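A single protein chain has been omitted; all remaining protein chains appear in their positions.
Chain nomenclature is as follows: A, B and C, assigned in order of appearance, with residue numbering initiated at 1 for each chain independently.
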Amino acid sequence: MSGHGHEIKPTVTMCCWIWAALMALLVLTYVVGMYVDAGAGNFAIAFAIAMTKATIIILFFMHIYYSSPLVRMWAGSGFFFLLILIGLTLCDVRTRDLHYETDVPEYPAPAEDAPARHEGDPSGNPMPAHGK
Amino acid sequence: MVDQGFSWFPEQASSFAAHVDYLYFFLIVISTLVALGILVFVVYFSVKYRRGSAADRTVSHNHMVHMAIEVTWIAIPFFILMGVFVWSAAIFYELETPPVDAMEVAVIGKQWMWKFQHPSGRREINELHVPLGRSVKLKMISEDVIHDVYVPAFRMKHDVLPGQFTYEWFRATQPGEYYLFCAEYCGTDHSLMKGRVFVLDPGEYEEWLKTTAPQDPPAVAGGKLFDSHSCANCHKDPGVEAKGPSLVGLFGKRVKLDGGRTQVADEAYLRESILRPATKVVAGYKPIMPPSEGLVSEEELNDLIAYLKSLGGPGESEAKP
Amino acid sequence: MTAHADSKLSYLTSTRTISSWLLTLDHKRIGILYLLTITVFFAIGGIAASMIRLELATPVGDFLQSETYNKTFTLHGVMMIFFFLIPSIPAVLGNFLVPLMIGARDLAFPRLNLFSWYLLIVGASFTVWAVLWGGVDTGWTFYVPYSSVYSNTLVMPAAMGIFITGFSSILTGLNFIVTIHRMRAPGLTWFRLPLFIWAIYATSLLQVLATPVVAVTILLVFMERFMGFAIFDPKNGGDPVLFQHLFWFYSHPAVYIMILPGMGVIPEIIACFSRKRPFGYEFIGFSSFAIAIYGTVVWGHHMFVAGQSAYAATVFSLLSYLVALPSAVKVFNWTATMHKGQISFETPMLYALGFIGLFTIGGLTGLFLGSPGLDVHMHDTYFVVAHFHYVMVGGMVMAYLGGIHFWWPKITGRMYPDGWARLSAILIFVGFNFTFFPQFILGYLGMPRRYHVYEEPFQVLNVMSSAGASVLALGYAFPLTYLLWSLKYGAVAPANPWGAKGLEWTVPSPPTTMNFDTIPIVTEEAYNYEESPFEGPLAPEKVPSHTVALPHASH
Partner (left out) sequence: MSEHESLHGVTHPPGPLAHQFEDIEQQHEAGELGMWLFLATEVLFFGGLFCAYTLYRSQAEEAFELASHHLNLPLGTFNTAILLSSSLTMALAVNAALRSQQKKLVQMLIGTIVFGTAFLVVKYFEWSADYEEHLVPLMGWHFEWEDPTTAPGARMFFNLYFFMTGLHALHMVIGLFFLLLYTWWAHKGHLLGINGQPVHLLGLYWHFVDIVWVFLYPFLYLVGTRAG
């Protein structure tokens, strides 16, 4: 919204380009979500793309690129406090059942020493609700 | 001690009570010094520089001196605080890590009463008899809201959560009868949810145990439950082909889960796998075990877990922690 | 909308109709509306407090049943925290003084300001209705699963009241931040601002950024209680400790929202009555920001014994010790301000000295509770109750009363009887210490809080505490009477009765509706008391010439 005298930023063409970029990123997210199996990496990619989309919208559509450092600070403050909330809460939750003993023996994994149970299991289908 | 009348200071009846009190006295000394220091300065300035008094008031705006003063009264408190932090963290770890050989008492908090169960199977309501000089570890869980087992004389307190085991431990060093309070607000009769802890000499404790009809220790009761719930259909001895992982020697071991994660088979894992099996499935098996949420009471769960812990592996010692 | 009232008349007398008060956009009138409202809430909370202390005089529950006692302490907690302490200095003194101190005609969003007051009224009516209709017995902390599943009292109306009042706090904070940034008089740089403005700005930062989290937490409890949305219910994989994380993420900054404005009033009073520029102005200013920022990372020390992991408890303990430093810096700087000053002991100065003493004890006992080793023994005992009453009542209420007495001539144009005022200040100080110091000892003895019936050995200290409470209640009754009396019979106050520095003292008292005829241009540093020694006390006509360069004398 900056500038009363000179050209109003962002111009119409800039807006359309930004829109196109957002659409491209959306298609990319969809494709990655549907066809790429990267395990945990999938969510990381989707989140990274979402971050870029959000940054583009904040910078240009919400004029942060053109606004004063004060407004930028307050725009970032919300996200900063959110990071503190999520970070310290996870720092508690993920360390709750942390085991400090180092020498914890391995539980013998059934797959190695027993015949291939997984496939050769005749029943295969889930047991009836209560195997009485 | 109960019914001993007014006293200014709680007695120290557990092994770490003294450690907590030393930090308490240290902080009292530090706080009194700081508070007195401020009081002295305030009174001195008020008297010396009261309006109209003849006193030298030439103010030297020496910025360096001001900065030096500020830095000192930030640095000194900082180092004192760091020292106190390290000391209190040390005490906290002592409180948080029960010794390996502790005698385990199962505690179940229920709206406005306490249920205790000794390793021998003996059950008590609102009263806990413990032997002198032996570490006792309380494995606690609540059936409804959040409660809190608090024994002031032992300086011991920990919340009791619904759905999650919490632990605390003490080693009584002084025989007698002590208060046990519920310290987390839990409803109408929160203030009546009280109990007593009786510290007996080891000999007296043994006789006390025998004063009632012998009950099955939790492991045996757990075995009966294991059969009655037909868990043996899937969980057989190691090496035998079965739909579920063998449970012999499972407790205390690190288990590989589906999807590559690993999990130490502690009591929380056992409890969660009984109630909601699918949250952590052992690698190589399918999540086909039916959940028993709401079908198994807290006492039965404690017995089942005690039974699983008693299934030491071949050549394993009896119950691991 | 009040038509632009005659600019010469004071804001109190410019229009007299009820609607001109209830629909006012003048920040000063809204400040008065807040003053009246929170005085009523303080009275309700105070009655609940006296019932609690009466009940605890005897170990047996003879005065109140356990059900009523639980509702009484919940009422005391909710009323005092959400409806008195949080709005007190920001909404009353902040609303009145921020535009005056920074040389503006009004806040940035006057309509939003009035809307905030109505939000407080609507929120309060929800909670008062809940109390009259049956009361709520979950404690002001609303811990799950008791508040969401097991309590069958009116939890939701009370929680909805707090939800709505939370938005009043958010919008007030938002209003102040924009006003302080955008509407300062020319020449008024940050380092020429009064320290009260620094503290109000830091408080507003916390109000804006912490309150929304409790809003969403209350919504979650509402959904769990009514919509079967079992987010905290352990049977469905939920985690009650998550509620405590979300709740305390707001509630610890909330205790800083309550104390920071008090820390803004105290340097004003001490600088004025020591006739001296505050020692370490920048340190006091920036320590307000440090408290605001650090205040958001320490909430875990409320949960040391609540099933939090030992690792997280150690992290939060370290951070909690760091948050103690800025408060220490502030107290040391205030004390050093009195060095080589011209110290006089009018009532505001007595309240300020009382604040320093009681807040120091409150802050130091916070160090006890910040250490996990000790907190295991002291959590949820009367040690905690004594700690936060020393900080809230000893700190915040003393600062609030000090601020009310300091700016009373400016707000109402009347002087209060100084003799009575000093007596009540001392009475409050003595009654307070009698009430809450025994509770420290009770706490370490192991008396849990929120107990309706307690054990025999605790009675002696409880009786002492109840006795102190009656002296304290008497102490609070005094200001109510003589301040109301002064409205009619008090001496007419000059523009600057204390010879204080600051733009608010350059306008007549009570100020006109538009505050300043022309916006002043500030050329001098803040608090330069040295350049203009103040000869006689309280001589209305011998008010020193204003050294603030004004285009022309204001009245």
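Operating definition for what follows: a contact is a pair of C-beta atoms (placed from the backbone, for glycine too) under 8 Å apart; a residue touches a chain by one contact, two chains touch by 3 or more.
From a predicted model like this one, the values you see are computed outputs, not experimental measurements.
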Chains in view touching the one left out: A, B, C
Selected residue (touches chain absent from view) among C:56, C:131, C:177 or C:323: C:177
In chain B, positions touching the absent partner: 258-259, 276-279, 281, 287-291, 293
Positions on chain C where the hidden chain makes contact: 4, 99, 104-112, 115, 170-171, 174-175, 177-179, 181-183, 208-213, 215-217, 219-220, 223, 227-231, 235-239, 242, 245-246, 519
For chain A, residues in touch with the removed chain: 1, 4, 8, 10-12, 15-16, 18-19, 22-23, 26, 29-30, 33-39, 42-43, 46-47, 49-50, 53-54, 57-58, 60-63, 67-68, 70-71, 74-75, 77-79, 81-82, 85-86, 89-90, 93-94, 126, 129
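Going forward, only the chains that are shown with their structure count from here on.
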Relative to chain C, chain with the most remote C-alpha centre: A
Chain centre separation (chain A, chain B; CA means) in Å: 36
Inter-centroid spacing, chain C versus chain A (mean Cα positions, whole Å): 40
Per-residue overlap in chain A, given as positions that touch at least 2 other chains: none
Sites on chain A touched by chain C in the complex: 70, 74, 77-78, 81, 84-85, 88-89, 91-93, 95-96, 98
Chain B to chain A touching residues, read off their complex: 97, 230, 233-234, 238-239, 241, 243, 245-246, 249-250, 252-256, 264-266, 268-269, 282-286, 288, 290
Touching residues (chain side chain C, partner chain B) in the complex: 61, 66-67, 70, 137-139, 141, 143, 145-146, 149-151, 234-235, 237, 239-241, 274-276, 279-280, 283, 304-307, 310, 313-314, 317-318, 321-322, 324-325, 328-329, 331-333, 335-336, 338-345, 353, 356-357, 360-361, 364-365, 367-368, 371-374, 376-377, 379-381, 441, 444-446, 448, 450-457, 459-460, 530, 537
